[in-house]
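Every protein chain but one is kept in place in this view of the complex.
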Amino acid sequence: MKLWRTIWNTKGVGRWALLIGLALTLVFVVFAIFAPVIAPYDFAQTRVDGVKFPKVAHPGGDYLFGTSGDFYDVFSRVVWGSRTALEVIILSVIFAGVIGVPLGLLSGFIGGKVDKLLVFFMDALYSFPSLLLAIVFAFLLRDKVGGGVVSAALSLTAIYIPQYFRVVRNTTVSAREATYVEAARAIGAGPFTIMRKYLFANVVQSVPVIATLNAADALGTLAALGFLGLGIQPTEAAEWGYDIQVGLSYAQGGVWWPSLFPAMAIILLITALTFVGEGLNETVNPALRRRRMKTVTFPDRTVVAGGTDVTADVAAEGKNS
Amino acid sequence: MSFDLVEGGGPARTASGPVIEADDLRVWYAGPTGPVKAVDGVTFSLRPGEILGLVGESGCGKSTLGRGLLGLLPDGAARDGALRFRGDDMLTLRRKEQYQLRGSQLGMIFQEPLTRLNPLMRISDHFSETLKTHEKGLSKREIEERSLEALRVMGIPPTRFKAYPHEFSGGMRQRLMIALALVLRPAFVVADEPTTALDVLVEAQIIRILHDLRETYETSLLLITHNLGIVAEACDRVAVMYAGKIVEIGPAREVFANPQHSYTRELLRSTISLSTTGLNFIDGAPPDLSDPPSGCHFHPRCPDAMAVCATRDPVDRELPAGTRVACWASDLRHGTVTLSESERAPLQKEEIALADEA
Amino acid sequence: MLTKRDPTARPGPVIETENLEVHFQLQGGALARVFGLKARRVKALDGVNIALQRGEVLGLVGESGSGKTTLGRALLGLVPSTDGRIVYHAPDGPRQVSEMRGRELRQLRTDLQMVFQDPSAALNPSMTIAEAVGHPLVIHKIAKGAELRRRVNESLERVGLAPVERFANKYPSDLSGGQKQRAVIARAIILDPEVLVADEPISMLDMSVRAKILQLMLDLKNDLGLSYLYITHDLASAKYFCDRIAIMYLGRIVEIGPTAEIFANPRHPYTKALLKAIPEPDPTRMVPRDLPRGEIPDAAEPPLGCSFHPRCSEAVAECGWESRDLRVVLEQHWTRRSADYDAERKLVGDLDKLDRPETTATLGAGDPERTLALLDKVRAENPDEPLWKGVRSLESDGRAVQISFEEGVDPALRRAGGVEVACVLYPDEGAGAGATGAAGGTTAGSDGSG
Partner (left out) sequence: MASSSSGSLPRYIAVRLLLVIPLIWVLLSVVFLLLRVAPGDPVSAAGGDRLDADTLAQRREAAGLDRSLFAQYLSYLGDVAKFDFGSTFRTQTPVLEIVRDFGGATLTLTLGAFLIALLIGLPLGRLAGRFRDTPLDVGIRLYGVVSYAAPLFWVGILLVVLVNKLDPTWPTNGIADPFILATSDTYTKTHIFLLDTLIAGDTDAFTDVLKHHLLPCLTLGILLSGVIVRLVRINVIQALKGDYVEAARARGIPEGRVVRKHAFRNALVPVITVIGLQVALTMSGAVLTESTFGWPGIGTQLLKYIGERDYIAVQGIVTFFAVIVVLTSVVVDVVNAVVDPRVRY
């Protein structure tokens, strides 16, 4: 509730970005959860009652968003795609966070050689083109885990671990120098007590912002993998990037719908997540936050400056606007 | 460091009108629930070359007053009343005209000198930027000469002219800031806690520089500080501020020797100095400026509060010694008001808990 | 349980140091570290002998960078010492803090506690006041449940945070500075310690609260029989609060003695300067004029001889004059007179060559006669400049001007009247008259590990 008040009392667009972002994300969450109810067909369904769907049928009628080049119902693919997208995002964010956050905390707190080595390694990973890393991972995992959701999420996890690590480690390093940590040492707290009770709560506050921004990025990378044919296979789950890739081959012939709708879904969801991340940043990050204030209006002066009329002075002083 | 400043001599002689005059000036901030009345009806003026010390606890509006005089206020803040610089009302000036006055006529010296200098710019760049902005058409040679002269007066050798801010020590940085504020010889300078971040010896050096300014530059100075010692040593007059108002203003000697307002007296008593033999303190904390108490704002903490203090605003009165005070107790002592029996009765106050403090 | 100890029951020091040294390895850039270039050492504490008597308040006064905070932290083992000893005279016999590690060191903290300068930073923002104050008991497994609550309440009440319900469940951000400092003190005394190191406990507080917190600390000392090490840069509060005072400068104690004696009869020029510089709320006093120049030097490369000599107005020949001081004098000259700066600057040549801690200096580019003339001019301008006392020779070798200074003496602490002082002006009373350098032993140029 305190957080909510902080957000609400923030001035400017940040608050609205956060709210709009949350609302939009919620729409996709609803899509994802109720996909079987909302989508008229299954994601890999190409025929109903034994009758094959028409190829690239115009939107409207039986097919709200038309059908695609692989005989799929575009609307169903978009709805099922939100489930895939959210599953992959949530899995990869959780995987990356669960590994990256404690590692960063430990590395930043311990310092010394262990820290230097980890930073070095993570920086190397971080400076690696993320798509390439994901491609390599996807390429490797496909033989082992298959082309499904888990494999895609794992490929993305590798990219984002360094990001959590960096942020958490850097905040830990600066928090470690804080007087309250020294005070904790002064009362005899051991290293694990300090990490658990003094550092963790103050350090994880930076995580939600990165998590949402990473989620947005993860979605983009997932789509790129799908586009290159290295992501989730169409028969495993509906994935927007793949659908765009198939759709694009028809685009120049004026068949816009198979690629437009999944592209829109990607744009909307990434935008929504970015809004949430940036909105959070601007509402809770004290370096950026601006409080919402009531504007100043001076009450009318009933008395000349320096006047001697005491009662009038009191009146002028009286209850403000 | 030793300085060849002209020794001795009081304020400069050009005693024309006041340099700066505030008349019932109000500076209010926008707050979450309503306006924060950080400066709420302040009247004072400064003669050329005069140093006025502004003291009070934190959160009494000292800094806001200082910034308000220069128009350096955050979004949503507003000024009201009259503020005259050499007779011209500054509150009606357009934005561009305000910018032109700042730096050339009105200067500002800040508390933390390191963060106040652009880390990417050389000292020489800071000076040439300031000079070029206000005096178009200066040659490179002239700019350098004038900058070096300002640095020289502050005791910074010319060998350091091309250095970057981070290459200076704390005291040097503050001197740089002062030199930068004074290079255009402004008529009025606000120094906001200029020595708080510095060590005792460096603090004394800086105070001495500020004290001697009038001899070199004929600059009037508003010196904001919470250190009463600094005011006593360096200032001609002192203004005591509490909860957005100046409660007492007068010659430094007079105010320190015979404080008239209960707040001034208590503030002096609570200061730990070399002559301290027992500890005194003011109970409670300064009020929330968005909802200050009625009457005299100090009454909830005042040991001499009377019934009248809680209901009626005290009136600013000038005393024979040249002090202006807004305090009912002072009025009563000097016989300037007659108060009824019930108004004079000691105020029944709510108990202030021990830990209700700033 | 907060109980009173009787400090007179066991007289003598409660904690003392012997030649305590704390040197920090300064990190250069990331690259310097990797390639081991220029690892600079800062001598934060350079041979400090100090003893805190049971039941006394010992003031540690100095500017920032003097090492006073490091000394306070070293006593608690928060900063590892690089040499020397720290001995804590525990009830069950003396123990060496400087040898302790890990668990043993943490256990020590039940006896030695600390109050910090900035109360807002000293409390974990995500812990309530009650949690924070009670945490030492939890860490040392001394109390839990109702007993923990009872002791937290007792401690909070003891420091004036009453009624307790008003504060216990607040977060630090909801409290004022004074209230937070009270909470910090409550946390420090809850373990019933013997020694409290108070690092500028009132300097960040508002002026109206300072006296209150100081009073609280006095009350606690009297009621609980605590011993204080009071670290401050504020001589006025030290005068009121302390029994004895140690003045620190650049990692050393330069003067130590009973408070009354230090204030009535300051001996070290640095102490004198500090006393002169305190602004007093006394309108008859004027701004002091003859203050030491400059600022506290870089502890990584301290001045030769006595560290204070570059700023000292009473300095004499053997104080440790060196090349770097010459640069300061030249720059001062240019600060006074800028008319001939450009020409004179050329005569001097590379100034950065002077930035070395050496007793010889080479000056000039091309025309040594004119450089000599310039130096004469500088000297004539301010003949009282103490640097000139230290010049042994000043001559031209045909190409440049060669200057050599007297070898300096690094004065050690020695008795002078009621105090001990480290200054060549005060010969060692025990060693007889005129033995200016004898007690110090260390000469300039060596790295002063005496």
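Letters A, B and C name the chains as they come in the text, with residue numbers starting at 1 for each one.
Convention: a contact is a pair of C-beta atoms (placed from the backbone, for glycine too) under 8 Å apart; a residue touches a chain by one contact, two chains touch by 3 or more.
Worth saying up front: this structure is predicted, and the values here are computed from it rather than measured.
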{"item": "Residue among A:Ala44, A:Leu125 or A:Val150 touching the omitted chain", "value": "A:Leu125"}
{"item": "Touch with the omitted chain, as defined above, among B:Asp89, B:Glu142, B:Glu167 or B:Glu318", "value": "B:Glu167"}
{"item": "Interface with the undisplayed chain - residues on subunit B", "value": "70, 72, 99-104, 107-108, 110, 112, 115-121, 129-130, 133-134, 160, 163-164, 166-169, 172, 177, 180-181"}
{"item": "Subunit A residues touching the omitted chain (full complex)", "value": "11-13, 17, 120-121, 123-132, 135-137, 139-140, 143-144, 216, 220-221, 223-224, 227-228, 230, 241, 244-245, 248, 251-252, 259, 263, 266-268, 270-271, 274-275, 278, 281, 287-288, 290"}
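Just so we're on the same page, only the chains that are shown with their structure count from here on.
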{"item": "Overall pattern in which the protein chains touch one another (line/ring/star/complete/other)", "value": "complete"}
{"item": "Selected pair, greater C-beta contact count between B-C and A-C", "value": "B-C"}
{"item": "Longest centre-to-centre distance from subunit B, chain (CA-based)", "value": "A"}
{"item": "Computed distance of Cα centres, subunit C from subunit A, in Å", "value": "50"}
{"item": "Chain centre separation (subunit B, subunit C; CA means) in Å", "value": "32"}
{"item": "Shared interface positions of subunit A, touching two or more other chains", "value": "none"}
{"item": "Contacts with two or more other chains, residues of subunit B listed in rising order", "value": "none"}
{"item": "Subunit B residues touching subunit A - in the complex, by the definition given at the top", "value": "23-24, 26, 28-35, 37, 40-41, 43, 76-78, 80-82, 294-295, 311-313, 315-316"}
{"item": "Residue ranges of subunit C in contact with subunit B within the complex", "value": "63-64, 160-163, 166-167, 176-179, 182, 205-212, 214-215, 218, 233-237, 239-240, 263, 273-274, 276-289, 291-296, 331-332, 334-336, 338, 341, 345, 351, 382"}
{"item": "Contact footprint of subunit B on subunit A as seen in their complex", "value": "9, 291-298, 305-306, 308, 310-311, 313-314, 317, 320-321"}
